[in-house]
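Here it is: the structure, laid out below.
The other protein chains are all here in position, but one chain of the complex has been omitted.
As written, the chains take the letters A and B, and residue 1 is the first residue of each chain.
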Amino acid sequence: MDWSVILSDAIRSGIGPVAAVYALAAIGLNLHFGYTGLLNFGQVAFMLVGAYGVAASVSTYGLPLWVGVLIGLGSSVLLALLLGLPTLRLRAEYLAIATIAAGEILRLFYRSSWAEPVTGGVFGLQRFATEFYDISPIPRDTYGFWLVRFTSRDLWALSVAWAVVLLATALIALLVHSPWGRVIRSIREDEDAVRSLGKSVYAYKMQSLVLGGVLGSMAGMMLAIQNQSVNPDSYDPVVTFFLYTILVLGGAGRVFGPIVGSILFWALLTFFDSALREAIAAGYISPDVISAPEVGAVRFALVGLGLMLLMIFRPQGLLGSRKEMLLDAR
Amino acid sequence: MRAELAKLSFEPGVAKPDPLLVVDGVTRAFGGLVAVHVEHLEIERGAITALIGPNGAGKSTLFNVVSGFDRADSGSWTFDGAPVTGRSAHRVARRGLVRTFQLTKTLSRLSVLENMLLAANGQRGERLGLALLPPVWLRQEREIKRRADELLDRFRLSRMRDEYAGTLSGGQRKLLEMARALMVRPTMVMLDEPMAGVNPALTQSLLSHITDLRDEGMTVCFVEHDMDVVMGISDWVVCMAEGEVVAEGPPHAVAKNPAVIDAYLGKQHDEPGTEPDHE
Partner (left out) sequence: MRVPFVLATALTQGDAVPQGPGFLDRALQALVDGIQFGAIIAITAVGLSLIFGTTHLINFAHGELVTIGAVMAFFLNVGAGGPGWHLIPSAIVAIVIGALLGGLIERGLWRPLRNRGTGLINLFIITIGLSLLLRHVVLVFFGTRPQSYREYDIQQALDLGPVGITPRDLIIVVLSVLVLLGVAFMLQRTRIGTAIRALSSNPDLAEASGIDVDRVVLVVWMLGGGLAALGGVFFGLTEIITWDMGFRLLLLMFAGIILGGLGSAYGAMVGSFVIGIVAQMSSLWFPVDLQNAWALLALIVVLLIRPQGILGQRERVG
């Protein structure tokens, strides 16, 4: 087993563009769940409309990329309004089920033969982000340290992605420490109390849903741009479950929770994946127990187990305080 | 105030000299059970009105309906001359009618001070766009903090100012809720069983806070099922039983009213806590 390969894989994944995308989507979810207490299980739907906003605008309609970005952002606002309208007045469990259902409805519509002329159906859309890579200032080469190397293309994508993540983090930090943030954190604790003090809980929940949804759609756009392709089946409910795992790992309701959570999540996931593959290749694990194609499944199972163990033994995550968690009245 | 009220006839639905809250024909039923059926009720401005009655009399339900936390099946009510029938809870609160809850609703994972700050109305920084521009709201925030500290001092909560509200004792939570309601600068506060589950020493202090509020010109209406508690401090007592107002009058008159005695004695065999939960 080559530990340097395993470790460098883990580091590359932890700082790579995908970790940045998930961090950004988790920042949006943190605003929903961590600060406002909204049990949004359809965050992947916002990523989907963002990604397709860009992809379909450019590929199908031949619009410039920046117009696609605007359309993606607009779609996410529209989705948040449509989703919030019937569900934000309902109990938490209804919101959870309604949002996950909405995500699935969207995925099914985007992949259907009906939508194929616009979305490419099950085949998805490709090669719509050339403009993004054309403006890259980074000369062609590979960059990095030790065995952790990125192509200039990936470096450009990950730099932009992490820059957006940092901006979003700053935005959230400002917001949650403002009086606005005080209101949404109070809604998380007890919305009736907030109502009794003359605040329109519904309006604040909607603002939170829209803002977090917009961040989710930006994550979806970045994912689409990095891959130069979109496919409806990559926007499975499991993505949202990963985001919750990231959030709980880092600490829900903590400004840096999503960043820490995402880096660690992807580093750990890749570490296990890479270690398993190395162990199988080196003959430490018999292919009869776990064969190489099954590693992917094992990895998902580990995420599930990890989420359970975290929720049971350290629900406050890495950055949260145990004291605060014990006061959680919900 | 008391003298003026003493001139009225002590019967259910009697008109007051200067009513702040007027309730007309309000009914609320759960399934087949009529929880509230109030023909007419007026709450006098600047007075302390106690709403008493045995468990299940519909006091809390009436509170919930008037404060916008529950909807009425029929009826109307006005507050300070304006119709507020069916208004949502936050609109009612903005009009100056602020309530507390029987089971305190402190915001556990916010500090005691933040609980207070939240309640102040008209905060510029509560608007999403302006929240990002601290210079716009920092001065107002300081002003609100000053007011919050004054109130915390008055309610002897200064020591707990920066603690999580979830760490407060039951009695301290009641105090915090009352102090928090005052941050809204209400015209009227409705306190839902402010003395429930509070130790006797703190009960005295709560009672004196309530009289202080009245002396500052605020209207207070509170729900209580223990008659003895209300005798000392109330200017006017309204007694409900089985959803209806059965008696009204100054404390001493209501205490002797046969309808009130009936309501309490007739219900004596009912254990406390059997009031249907309509929250």
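Note that in this section contacts are C-beta pairs under 8 Å (C-beta built on N, C-alpha and C of every residue); 3 or more make two chains touch, one makes a residue touch a chain.
Model, not experiment: these values are computed from the prediction.
Only one of the listed residues, A:78, A:167 or A:311, touches the absent chain: A:311. When the whole complex is considered, the residue among A:24, A:48, A:98 or A:176 that touches the unshown chain is A:98.
Contacts to the hidden chain, counted on chain A, fall at residues 39, 85-87, 89-94, 96-98, 100-102, 104-105, 108-109, 111-114, 238, 241, 244-245, 248, 290, 294, 297-298, 300-301, 303-309, 311-312, 315, 328, 330.
We adopt the following convention: only the chains that are shown with their structure count from here on.
Taking each chain's centre as the mean of its C-alpha atoms, chain A lies 44 Å from chain B.
On chain A, the positions that touch chain B within their shared complex are 171, 174-175, 178-183, 185-186, 188-190, 192-201, 207, 211, 323-324, 327-329. Note for the complex: chain B touches chain A at residues 67-69, 88-91, 93-94, 98-101, 105-110, 114-115, 117-119, 121, 123-128, 131-132, 134, 137, 141, 164, 166-167, 180-181, 183-184.
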